[in-house]
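Heads up, one of the protein chains got dropped from this complex, but the rest are sitting where they should.
Going by the order they are written in, the chains are A, B, C and D; count residues from 1 in each one.
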Amino acid sequence: MSDSDNPYQDGRGNKDRSITNTHGVGTMTPAHRKSGATSRVEGGPFLIGDTMTGGYGKGPDILHECTVAVDPGEIAVIVGPNGAGKSTAMKAIFGMLDVRSGSVRLDGEDITQLSPQDRVTKGMGFVPQTSNIFTSMTVEENLEMGAFIRRDDITGTMEQVYELFPILKEKRHQPAGELSGGQRQQVAVGRALMTQPKVLMLDEPTAGVSPIVMDELFDRIIEVSRTGLPILMVEQNARQALEIADKGYVLVQGRNAYTGTGKELLADPEVRKSFLGG
Amino acid sequence: GSHSKEVKIGIILGFTGPIESLTPSMADGAELAMKEVTDSGMLLDGASVTPVRADSTCIDAGAATAAAERLITSDGVSGIVGADCSGVTGAILSNVAVPNGVVMISPSATSPALSDAEDNGLFFRTAPSDARQGAVITEILMDQDIKEVAVTYTNNDYGKGLADSFQQAFEAAGGTVTISAAHEDGKADYSAEVGALASAGGDRLVVAGYVDQGGSGIVRAALDSGAFDTFHFPDGMVSEKLLENFGTEIDGSSGAHPSPSEELSNAYAELVDGAFDSTSPFTPESYDAAALIMLAMQAAGSMDSGDYKDKVMEVANAPGEQIGVGELAKGLEILKNGGDIDYVGATGVELIGPGEAAGNYREIAYEGGDDTTAGYR
Amino acid sequence: MIVVEDVHKHFGGFHAVDGASLEIAKGSITGLIGPNGAGKTTLFNVIAGVLEPTSGRVTMDGEDITGLPPHELFHKGLLRTFQIAHEFSSMSCRENLMMVPGAQSGESLWNTWFGRKRIANEERALAAKADEVLEFLTISHLADHKAGQVSGGQKKLLELGRTMMVDAKIVFLDEVGAGVNRTLLNTIGDAIIRLNEERGYTFVVIEHDMDFIGRLCDPVICMAEGKVLAEGTLEEIKANEQVIEAYLGTGLKNKDQLEAGA
Amino acid sequence: MSAPMKNTLLFAFVAGLIVLTGFMQSWNSALLIMNMGLISAIMAIGVNLQWGFAGLFNVGVMGFVALGGLAVVLVSTDLRPEAWAAGGWGIILALLLGAATVVAAVLVSQRVPKGAARTLAMLAVLIGGFFLYRAVFDPNVSAVEAINPAAAGNIGGLGLPVLLAWPAGALLAAGAAWLIGKTALGLRSDYLAIATLGIAEIIIAVLKNEDWLARGVKNVIGLPRPVPYEIDLQGDAGFVERAAGMGLDPVTASTLYVKVGYSVLFLIVLLILLWMAQMALKSPWGRMMRAIRDNEVAAEAMGKDVTRRHLQVFVLGSAICGIAGAMMTTLDGQLTPGSYQPLRFTFLVWVMVIVGGSGNNFGAVLGAMLIWFLWVQVEPIGLWVMQLITSGMAEDSALRLHLIDSAAHMRLLTMGVILLLVLRFSPRGLIPEK
Partner (left out) sequence: MDFLNALVALSNFVLIPGIAYGSQLALGALGVTLIYGILRFSNFAHGDTMAFGAMIAVLVTWWFQAMGIGLGPLPTALLALPFAILGCVALLLVTDRLVYRFYREQKAKPVILVIVSMGVMFIMNGLVRFIIGPDDQRFADGERFIISARDFKQMTGLDEGLTIKTTQGITVIVAVIAVVLLFWFLNKTRTGKSMRAYSDNEDLALLSGINPERVVMYTWLIVAALATTAGVLYGLDKSFKPFVYFQLLLPIFASAIVGGLGSPLGAIAGGFIIAFSEVTITYAWKKVLQYMGAEPSGLVQLLSTDYKFAVSFVILLIVLLFRPTGLFRGKSV
């Protein structure tokens, strides 16, 4: 993959601790380091990645006119085979990827040219699939970092998060790296909520968690969604996810293959057979 | 005036590397002599002398031989002033100078091992070998009734050689060396060395190092911690810089460096006239090395090393009229007329044995933040 | 075949594995489930030689293999795959397979200089075998592709393929299903069953997907807090109160409310 | 342009530079640059084996090169029976005692169960062993060093032909590398870089301070040569005649003859090593090394003993550096421990490998020749440039003098700039891997 193609990333397998530190190395490359202009657009859904086409760096297009959208109070779920471009679509919406055609709009504003940081400021919260907490920092510091862009008093929001995830209050002074998998996911979602986002994006929040934690997480997600926050999420546990989804997208090779409500997709025999494992 | 021909003389010194701070003044010293000769218009019927500098790096034998090779085979120099450090000097000598038959006079390589080097009569040095200096230091200290000293030396052939020969001479004369500890030049910290030296104790600390290197670092630390109040400074330490660094703090110390007489060193300082630091170590030796090459050429009437290599000893030693620093024109004149000279130069050159300086030393006493001549040995 | 006796693994004061004992029967496909942090991966790493146990013993066919490094276990027929595919990304898929067999004479430097003929013969045989395996995995067309550039699921197949290059006795699979599309997971499941039936491989599978476990595994072992909590068929496990409490749960609480509200 | 075409052109370019030196300066200079370039190329192959093939970051090249140099002294200088009689054997005994102490301590740490008892036992063994070692070592060393310190004072060598010192240098370096690799690669995380950096300094410290071994900083000069002496050739009537037949004066002819002799020897060694490295790279061994580089954990799970292979590569690469070190000392004709500096022997070799192309043996050779050429020639070029820049200034303007004085420092600057430019615009080097 990119490992062997980018000559600057060829470390020749060196793992020498005395000269290099691989802890927490970043993989994301923002498409725009400096924000460009935004423009107002009327109408449309609250958040929409509209007919996005684009790929990584100078590489080939991975998304082909892919559209995903979500409105307040909704849970929208993206499913699809591995490598379909689900995570890529999320990243594109978040500005980690050059959208070569199409646009991203949030709350009536075209934000295609914004840097990721500015999208955070505009009210987008993102929870990546893996390594989604600061392991060496305490739970509380994790939440503080979630509110990094805020200049106002954050204690109120923090109380709300603790109310939503009571276990976190108990462990507030513990390094987040010492928590169990399920608790970590709660920290991750809590961190994203600290921004007081206008929309929450989750990339496979339940990958690798046990059924009981998965249920609990879905419960929390529903709770959050009921506060009116739009949630856009990628899931491989497609059946459970579609059950709670208001809107579902099936992506195949970077294109929208099926779109509908969660129920419709669950009922569609073609979808069941090809993507939900029968 | 108009010069009929050009004589090129190479100057190979470590312009980069560990003694890079000493070498510019050394090169200036050598070039001063060349300029003097050129200006006189006396050499080989009005030849002009052009210096060609090259970097010996002091430590990298490969780069040094390459530089020397370039000087000889490409620039076509007729003689070489250098090199500085004994290691690269040996390499240049055996790999370049001897095979090409070019005379080489080092102003600062003091290693006794070079005395035995296979040189085909091409190698000389204006710095006395360590053995002589060891004896001189012993005399000075014994005269002051100092029987117990500590020694620290810069960890190279110069320092080690000097420390060894001093220890041998001193112990033979009934003295005791409490410790002989090496220090690496350019290292970060000398507390450990000073701690060991202080613990061993002694009436005086002999610092066989370089003034702008670890030598000063050791003296600084020894003074500050009160480990030693007085020192003996061999030639690598004696310079203006030392006084600048320590002023009155080293009052009561002794020192010695190769210098024939007060007049000569004053004459040298006068000649330099502040153009560079005339007291920096080995700069008068560099002047003398260059002068010797040119005088020998004049004596042989040829700029070919094969011809003039045998003349080096002749012009350097008696019999003949004594030629001091700044009197190169006079020397050339005498030689031209078939006379004999005894070049004394800035350091009282006297070549013995296989072509090394015999070494007249000026004994120095440090008083009131100044160095005063206590005598000559 | 594998017997784990009272294994403990402590990280500082933390007891990740706390006296686990279990047995894995020859020819079985054993499922290993348990809550996050139960110590499954850690136990796995202890057996596979990545971690040294604090105490306890692991034997394979009666032979003590405790603390042997992975490369030695490999030569004893104990292989593992990784939760995140660990392909050799700059090498072709065929090379990925060809590098697997141990004791290749071409791996000795001496032979690379003085035994070139032998190496050439061996290489031909290896390449043929690798192509056979690719065929089995239905990815022959990828033989010359760089392994770094095939899809995630294909990488997982390749991982499985590596176990087929040698005569493995027992293969450990760590969360093959996590992040894998269910349809592809079924393909992998089929491959596992075929290997089990046709070649007699023993498998140990860590997985959170109960459907997948149910399709493949006969004995299922549930771990919690570093100990074995229950063991039996999946049905038995699913009925176990403790397991439900610690691991399976009773389903979504809010779903009904959600539907009511919507 | 196709890759082979480009590579050929690159090599032709470097060859052209050397030929140009021959015409512009002198053939002696050109050959000398080439000889040191060949030696550098061998060092670069060693480092390339470690870094290019296995990702091992060896910043202690200097140490292995120095050990190669030591081998030359130990193999080729004359036997000194009086030194052996005085204390040589005692020193060997002391060293054996020291080694035994370390082995005993390791045994204790393995056998005795963990706890205070083990710590105490280990301390007792180590301290006791240390004092015993010093008790035997010190008097014997003094005895050896007392014998004619100005010209000898060491245990001498075996008096064997100097060419034998080259493989001996490899062995010595390999032995040291094995010890370092065993420790640093055996630690739970890889700490090779700092280990090699430190050990190289220690090796130099030993060379400098253990006078009984190779005279320390007093240097060993006049080492034997595998080629004739120029003076002898100049005195050989037959040679002079042949030289005259070719229109050369005896001095030029003899110096060129000797240098060509070295070139041939070095070239043979380089070609052999290059062939061996290429063969290894293209075999299953090379495939295994690539697999290890790509993914260590997986390679380990696939039955490859990663630590052992790393150790193997590290030892081999270091041995090659040892050979190069021995060759260099032979070419210099002397061993000067003070001359080993990390900038020149470690970091410069790294520049060669990176610029040439890590992972590609031909790249390493090209990089070595090119960088060595520049290392030597940047100085005159820099001076020339400075003179050009300052030609408009007054004869004694301070700036002008300063600039000209600084010309020598352009060497380091230039190396840095070249390294950065290559890393930026051609990060895989001039001749990339595959």
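One rule holds for everything that comes next: a contact is a pair of C-beta atoms (placed from the backbone, for glycine too) under 8 Å apart; a residue touches a chain by one contact, two chains touch by 3 or more.
Quantities reported herein were computed from a predicted structural model and do not represent experimental measurements.
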item	value
Shown chains touched by the chain that is not drawn here	A, B, D
Among A:S39, A:S136 or A:T261, residue touching the chain not depicted	A:S136
Selected from D:L233, D:L311 or D:M415 as touching the chain missing from the view	D:M415
Absent-chain contact - pick from A:F46, A:F94 or A:Y249	A:F94
Residues of chain B in contact with the chain not shown	16, 18, 20-21, 155, 179, 181-183, 186-196, 198-201, 212-213, 216-217, 220-221, 224-227, 241, 244-245
Where the missing chain touches chain D, by residue	55, 57, 183-184, 187-189, 191, 193-195, 197-199, 201-202, 205, 208-209, 343, 347, 350-351, 354, 405-406, 409-417, 419-420, 423-424, 427
Chain A residues touching the omitted chain (full complex)	6, 8-12, 14, 16-30, 33, 94, 116-117, 120-121, 126, 128, 131-137, 141, 144-146, 148-149, 191, 195
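In the analysis below, only the chains that are shown with their structure count from here on.
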item	value
Reaching chain B from chain A through chains that touch each other, fewest steps	2
Partner chains shared by chain C and chain D (touch criterion as defined above)	A
More contacts between chains, A-D or A-C	A-C
Most centrally placed chain - per-chain CA mean versus overall CA mean	D
Intercentroid distance (Cα basis), chain C paired with chain B, Å	74
For chain A paired with chain D, centre-to-centre distance based on mean C-alpha positions, whole Å	53
Centre distance in Å when chain B and chain D are each reduced to the mean of their C-alpha atoms	32
Per-residue overlap in chain C, given as positions that touch at least 2 other chains	89-90
Residues of chain D touching at least two other chains	294-295
Interchain pairs in contact, sorted by label	A-C, A-D, B-D, C-D
Residue ranges of chain D in contact with chain A within the complex	51-52, 54-57, 189-195, 292-296, 358-359, 427-428, 432
Touch list for chain C against partner chain D, complex	48, 69-71, 74-75, 79-80, 82, 86-91, 95-96, 98-100, 102, 104, 106-109, 111-113, 116, 119, 122-123, 162, 166
Chain A to chain D touching residues, read off their complex	7-8, 10-19
